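A single protein chain has been omitted from the complex, and every remaining protein chain is retained in its original position.
Each chain carries a letter (A, B, C and D) given by its place in the written order, and its residues are counted from 1.
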Amino acid sequence: MNGMDMEQLGQQSFVYGCELKPGKDVVFNPEEDAFEHQLSLRTVSVDPTTKDELQVVEVEGCDANGQTVKTVLASVRPSCLPCVSLAGFEIAPPVVFRLKSGSGPVHLTGQHLVLTDGEQSFEDDDDDDEE
Amino acid sequence: MNGMDMEQLGQQSFVYGCELKPGKDVVFNPEEDAFEHQLSLRTVSVDPTTKDELQVVEVEGCDANGQTVKTVLASVRPSCLPCVSLAGFEIAPPVVFRLKSGSGPVHLTGQHLVLTDGEQSFEDDDDDDEE
Amino acid sequence: MNGMDMEQLGQQSFVYGCELKPGKDVVFNPEEDAFEHQLSLRTVSVDPTTKDELQVVEVEGCDANGQTVKTVLASVRPSCLPCVSLAGFEIAPPVVFRLKSGSGPVHLTGQHLVLTDGEQSFEDDDDDDEE
Amino acid sequence: MNGMDMEQLGQQSFVYGCELKPGKDVVFNPEEDAFEHQLSLRTVSVDPTTKDELQVVEVEGCDANGQTVKTVLASVRPSCLPCVSLAGFEIAPPVVFRLKSGSGPVHLTGQHLVLTDGEQSFEDDDDDDEE
Partner (left out) sequence: MNGMDMEQLGQQSFVYGCELKPGKDVVFNPEEDAFEHQLSLRTVSVDPTTKDELQVVEVEGCDANGQTVKTVLASVRPSCLPCVSLAGFEIAPPVVFRLKSGSGPVHLTGQHLVLTDGEQSFEDDDDDDEE
């Protein structure tokens, strides 16, 4: 009932959501299993309890040199831009989200994608079974 | 006349729309049939009857651990951001949409995608017919 | 000079645009021919003659049960959100666009995609020629 | 050093940008060569010299009937929406951009995609070389 059969499609999409508040790191780092995990970030939104000040969401991940990089994912503000659509910002774990400025709360929502190692590896598995 | 021939393309896109009001859950959970169903969410919009306050749309779905997760899909406000484009947020049933804050109405629109199980399974079916 | 050779690419993209005014339905329903037609909606915009009130664009199409569905495509307002990017909302004919609220004009722009039936069917045609 | 090797990838992406001012048509119509050309439009932006009035960008292209069509690409306004993201509006030459309203300047930016005729034709060429 979870939507898609991984054996056939090679990718499953789940809902991901977290609430960001000051001083609280939200870590996305699924336990190692047979699958690849990825986030496809979709929206950053305020709610009615969010103070009217700039809310800055920071993402901390890994750059191409293997170094930790911190950068601004998005900035929202209740009175002018209460929501930003990220349109599918794809990011691989380990990654950390935090509220760099503002007293929040801010809500981060996206798709948690679970994919197999090589997308073509299913047939390899099938071959093994047939032997 | 519905646009695309499923047997050939493997995917059909229909219009999906719902109106969100306080205290009303909108469930997307098509009856089980031979096809996979998916939403590709596109826009969240207010209309002229929507009160000028923050309208927060919540989505309730399934996370990667099989647990129910509730998170903010988008926030709109008539006087500053009457519409948010979600750019194709893909979500599999069962899923629930509701207005978490605000008195609405808020309109959620997207594509209802109907796809076959494995996208390559058509030929399998054809093979059966040929036997 | 129209950009792409359909025989080779299987898809051609043209400019689609219409102006929405109160009481005027804009129908997108190309005559039946050998090709599939689709809209990839891109932007909803106001112009300087648009009154400063909420302009609500409605789309009427076909849902997955074969029923007609009307829903809000986007809402724009000259003084706060004069333009919304739809990022490629794909919709198959027959479809109707209308201004549900506001006195307009509102401009809807996108790509009119013309594609062949099955994307692999060109070779079939070639086979016929070779016989 | 231009990023991608066309022989191998079949598509190269370059930066496209133009400045729109009243009474000045900007034509995108590359000279005919062995490649297909396409724009993937990304952003429409104002700068600090842009007067605070609605700036309406018009696009003139070819519709599916081979007729010239003019429609609004996007509307921006320095005090409320200084930038609109078009998220990859794909358009084939010949195409004309102009400022339909407002005194500008407005900046249009995107990717100029150069692709080969049929994306699979490289191997054909390779085959010829091997003979």
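The rule we apply is simple: contacts are C-beta pairs under 8 Å (C-beta built on N, C-alpha and C of every residue); 3 or more make two chains touch, one makes a residue touch a chain.
Just so it is clear, the model here is predicted, and its values are computed rather than measured.
Touch with the hidden chain on the side of chain A covers residues 36-38, 53-54, 56, 59-64, 66, 69-77, 80-81, 84-95, 100-102, 117-119, 121.
As for the chain not pictured, it touches chain D at residues 1-5, 8-9, 12-18, 30, 37, 42-43, 45-48, 78-83, 85, 87-88, 107, 109, 111-112, 114.
Quick note on the criterion: only the chains that are shown with their structure count from here on.
Taking the mean of the C-alpha atoms as each chain's centre, chain A and chain C sit 31 Å apart. Of all residues in chain C, those touching 2 or more other chains are 37, 80-81, 85, 87-88, listed in ascending order.
Of all possible chain pairings, those that touch are A-B, B-C, C-D.
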